[in-house]
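Mind having a look at this structure? Questions to follow.
The block that comes next holds subunit A.
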Amino acid sequence: MTMLKTFRGGVHPLHGDHEGKAQTRGEPTRAIEPKTVTLLMGMHLGAPSEPCVKAGDRVKLGQVVGTPVGFLGLPVHASVSGEVLSVGPVQSVSAPNALAVTIKNDFRDEWAELPAPLGSVEDCPADQIVPAIRAAGICGMGGAAFPTHVKLAVKEGQFCDTIILNGAECETHLTCDHRLMLENSDRVVDGLRAAMRALNVPRGVIAIEDNKPDAIEAMRRAAEGRAGVEVAALHTKYPQGGEKQLIQVVTGREVPSGKLPLDVHVIVMNVGTAAAVAEAVIDGKPLISRITTVTGHVDRPSNLRVRVGTPVRELLEACGGISLPEDRVGKVVMGGAMTGFPCPGLEVPVAKANNGIVVYDAKEARETEETPCIRCGRCVDACPMGLNPYLLKHLCDAGDMARAQKECVMDCIVCGSCSYICPAHRHLTQTFKAMKDAIAAEAKKGKG
Partner candidate 1 sequence: MKLNLNPAPHVHSRQDTRWLMGNVLIALLPCCVAGVVYFGVPALMLMAVSMASAVLFEALWQKLCGRKLLIADGSAAVTGLILALNLPPRAPWWLAVMGSAFAVVIVKGLFGGLGDNFINPAMAARALLLASWPKFMTAWTAPSGLDAVTSATPLMTPAAWTPLELFLGRIPGCIGETCKLAILAGLAWLLITRTIKWHIPVAMMASLCLFSWIFGKDPVAAALSGGALFGAAFMATDYVTCPVHPAAQMIYAAGAGLVAAVIRSYAGYPEGVTYGILLMNAAAPLLDKCFRRRVYGHGREAAK
Partner candidate 2 sequence: MDGKHGILGNNPLLRLGLGICPAVAVTTTALNGLGMGVATAGALLLTSFVMGLIGGALNEKARFAVTLILSAAFASVAQMVLRGWFPALNDSLGVFVPLIAVSSLILCGGSEAAGRGFGAAIADGLVMGIGYAVAMTLLGAVRELLGRGTAFGAAVLPAAYEPLLLAALPAGGLMLLGIAMGLYNAVFGRGRNGKEGA
């Protein structure tokens, strides 16, 4: 099979600054114990789960507190043991009234009764793996939070010949996947092998950007002697870890517009997701914690193993707090610099897919003002999808939905490369995202 060096387009954000990762890439993961956790019912893509506890109930670690709804649904598990304080709407990173269960931690970590583990990857029953993944509440941990059992659902007539583990971590600042691959290499490989076994896939590729030579080395060692598992070192360039770019680079295939990776016989999973799969299959443990990188203007930038639902405030406190006077704090972003979501407040809880918290000062966070487009074409060179962002922006500003669609606005992956590179600071990515949402809403209205 062909292996390309890299995809066409892309940018090098914070290139002179080690992609913003220098502060935390050498920091070993440490676990923190939250005082309370707020478990959002809608942590995954799909219908929010249904809470099955009420205020005052005592819950144990790993107990189901939210039951799945619909095909895309996932259960939510208590990430601490203790007393349920409330069940109701809270502020999440994207919504002011997201349904959540809040639990006060009693610091006893009493486990609930867990399903029996399936055993080692070599001799677990293959047909039980996907149900076990769903029961463990696992969704994609790289950002999009797509439920993993759905991703692994291969329909009649489809087949998968390659599973790619995404350890590229092309986003700036984040080092959680890097640390995971260094510290838990075997778990990552086990998770990959479990997924390969579940779908009878011959080839598994762990793709890592070449700015993490130690992680490449560690994964190579862990993969040694494991049939079908290989490690690929990729060029360091954003968005190398974009699903479509990764597939193109590793397999030479292109996902046709509007289709899924499985249509080109590939499944892409985050390395964190793979580790969670291993926990679920080998230990029967649900997804209750993850590694999150806390960096930027904090006293002690760290990689933290946090319980799902820990408020952002507790993460920052565990890192010595924000190292800026209050009036100079600009924004707190969940995720990396290219795609992260700005936090509306510090009580927002960490969800299963939150890979980082980055604190920016007021100067870094000041709003860039749009100036006239000078048609320099840098956005065209940067777009990893081959779009014409400068042209699309004119069409979107004019509200021309039909022509924007003709110019493939729906193929935009909202990676932020064009906005990053634009010398006129035009708000390209956010405009495209708004246009995509509007078109999707229109399509839904037409159908409904």
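Behind the choice of candidates: all candidates are chains of the complex that A comes from, given by their letters.
Convention: a contact is a pair of C-beta atoms (placed from the backbone, for glycine too) under 8 Å apart; a residue touches a chain by one contact, two chains touch by 3 or more; residues count from 1.
For clarity, every value in this text was computed on a predicted model and none was experimentally measured.
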item: Among 1 or 2, touch partner of subunit A in the complex; value: 1
item: Of all residues in subunit A, those that touch candidate 1 in their complex; value: 8, 11, 13-14, 20, 172, 244, 248, 252-259, 263-264, 326, 329-333, 335, 337-346, 358, 360, 362, 364-368, 371-377, 380, 383-388, 390, 408, 411, 416, 419-425, 429-430, 433
